[in-house]
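Provided herewith is a single structure, encoded as structure tokens, for subsequent inquiry.
A single protein chain has been removed from this complex, and every other one stays in its place.
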């Protein structure tokens, strides 16, 4: 009953096997290993982007911050949702890697920007006035931080606003696989075909050990990215172990089946929660992240029985009344089982 | 016959087994896993430093650059040898992470600073003059970039100079294990007992997959380090796989036996090269890195037969005369075998 | 009828005379001139702060950005009002000088933060969580960007919130003199006695040529400030001309009489506008900055007749209907005359 984060899950067996299989012998270092050539080809193929530059790093924050750094100048803005991971959870890595660009926070329900809220913020950044920071890039997260998912149409509407102003677009796809499964759209449709210029294509949360691909659809930024990656200390010497993870992840659609399992378990959880008296899903839970709420007494019961998840925003008064409604974030992963879900639901129903 | 770099070798079986063993189930993320507690205890024990703060990152450049960032202000200097990895091979990562500190280059034979050359550079940095950058930290590499090793006495002499000026000391120990084996000194003697404040304690080159420990002997800098690590995108979510590597590395002295094997193979190689007509060891090869030189014809023969190593500084004229003497860098690792060495020596002797 | 900005006014005659008087002969450079000693003593005296460190720079942005840089780390926040000059009008200088600190925007009417809105933002910054940026400093502007003024009591209430959280406080006093005149409080009461740690004490807008003092009430940060000033290229070689300006500014209360004139002219303007049909003061105009509004037809008339001021936020439709109400920002200065004001009022009344 571990729903704290998909980061807490282990490595899918196929990926661990690939890491093990990559071990014997010597391999060229720093990304020149032959498996990386295959990874590059696979990603280009998968994204229908034969020119794309493809790089691997080990953390999602590295993927995001390095991507933004090639898109904006230090005196520019990054437009993102107020709840975006790059704003809330990266200790200022985007500011560090970009040399001090300013994150401009966009509103919108369920952690989704809308064309209107985005346009309002961009328009409010004065153009050509040397006293203010300049319009830079737009960064979108899909799956969002509240568990909602942008459809390809919604993405296109947002990137269309960026295009009106001539701004490039980054997509934080730490849970890109879950978004692909949730929407049924193709990887290309959820990225460049919808106007995304640089994609953080997550692997870690979805069954890898620690690998994210950065896919740069316009390869003119490739060399700069390589230099920034090295300078940021994110170029691995024994790169073959990153390559092996990503290679297995992309073999036989593993990445989609892993995400499919996570999303299915979230669906099962949602369906179950819908029948729990006093519990409510508080945001559209389109993929593998569920925000819900129920009375404190049920939290106590579930947490006491060993369930693991975050109360949001944290219980302000753990000694407070039993019937006060407290939020919960539940994240499923490739390794969540039906038993986990059902046991948890039984707890929340007070049956266990 | 792969002597290009210890980075090209694989992962020691014990370490790979530990990674595999770490996989089942869920684990707290971002460094809060229980194995990390054990790693911290092991390192404190090993270094006889019960207060030391211990952190894991995945690359040597991250370990170095983050270490320097907690030791110097942006307007200060880092004194290091002209050939130091932080100067030559990190694409300016120290400048990036420190906010623009200035690396001041110190001379010395065999990539070793001497108390005299170090003192001269420190003294030449004007003190208290707002027009110039200010004296910052000293960074020493052991094993050095030319394969020589500082003894504990030599280290103490260098850090003594730093102390005269009140400067903290960083040690780049990407090959710390090889230095310990080469000198016979204890980890504490080669670090804090010799005046080192922050140590990059390498694992990757010596049989790990990608893990380096940063050991901060004065724990007052710990929280700043944690923030810089996160902001630098070097905090792993699935941290347990870093912990597992380092835990196995430190179990039953594995780190020393791996380095012992590498050093022994280098000794065998050195002994063999000493008997090759026309070949010479060009720098003291105290550990597992050998700089040597021999005629171009032998390079052609060896490289053509599949040996892998770097010509240094690169053959300026690959079509040049056969008898011109060209440098070579040979690095052994935990996985180098006697057969590798002997086959290579036979090639260089022209017998194969 | 020049109300565009106090930056457009010239230099007060006493200050220009002091610059001229400073010219003959040679003087030590880089802030070691004897007049600077007198300036330091005067400011310490004026602020009843015998230990304060005092430095001169030439721009308000330099004063603000350097002040913030000594107060916050790169991974920390600066809490300021959404309309603060440091957020809106400095092209990201605070981010540049601090190494990428994050400005967190606080709401509040009339460009004033309240204890409640400030506390809400500080409290929302998670404490001790390495994933988020850390609580840094509070920056307050007085006179605010909308012309309102914080009383000493209001300041104390705000800095009290900062103190609750252990945060230092910066005051952007580009128009500090106008605030002193408006409140009748002493310089000390409007700064350290109300909890301000570092003050940007403006001169330029109030009759100087280009000089701002940074007053650091806790002198332990002095040497760091000096290094940051030099590294930021803000240490003047011919510093005597900065010293001379500030010295004259502080002689015989000149700084207060200049601000008094500006404030008095704003009062006259306000009183006049109150009698103009269709015109309204839109924010409390406590000092020398007035935000008002009146029909487009009157703007056309006034601007056409040579009045200079900003329409805010700019007329979106200059060809639009005559009776649409459009905002105006009017700034008076030491050099504004009664004739200027009266002629302008006549224009706005449509009598001219």
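Labels for the chains are A, B and C, by order of writing; each one numbers its residues from 1.
We take it that a contact is a pair of C-beta atoms (placed from the backbone, for glycine too) under 8 Å apart; a residue touches a chain by one contact, two chains touch by 3 or more.
Source: prediction; values computed, not measured.
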{"item": "Candidate in contact with the missing chain, chosen from B:2, B:47 or B:75", "value": "B:75"}
{"item": "Contact with the hidden chain (one of A:122, A:235, A:298 or A:347)", "value": "A:235"}
{"item": "Missing-partner contacts on chain A, residue numbers", "value": "30, 73-75, 99, 130-131, 134, 224, 226-231, 235"}
{"item": "Interface with the undisplayed chain - residues on chain B", "value": "74-75, 88-92, 95-96, 98-103, 105, 130-133"}
{"item": "Hidden partner chain, residues of chain C it touches", "value": "2, 4-5, 7-11, 16, 19-20, 22-30, 57-62, 65-66, 90-93, 96-97, 204-205, 209-210, 227, 230-238, 241, 308, 335"}
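Definition applied: only the chains that are shown with their structure count from here on.
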{"item": "Interchain centroid distance [CA atoms averaged], chain A/chain C, Å", "value": "42"}
{"item": "CA centroid of chain A to CA centroid of chain B, Å", "value": "34"}
{"item": "Per-residue overlap in chain C, given as positions that touch at least 2 other chains", "value": "74-75, 99, 130-131"}
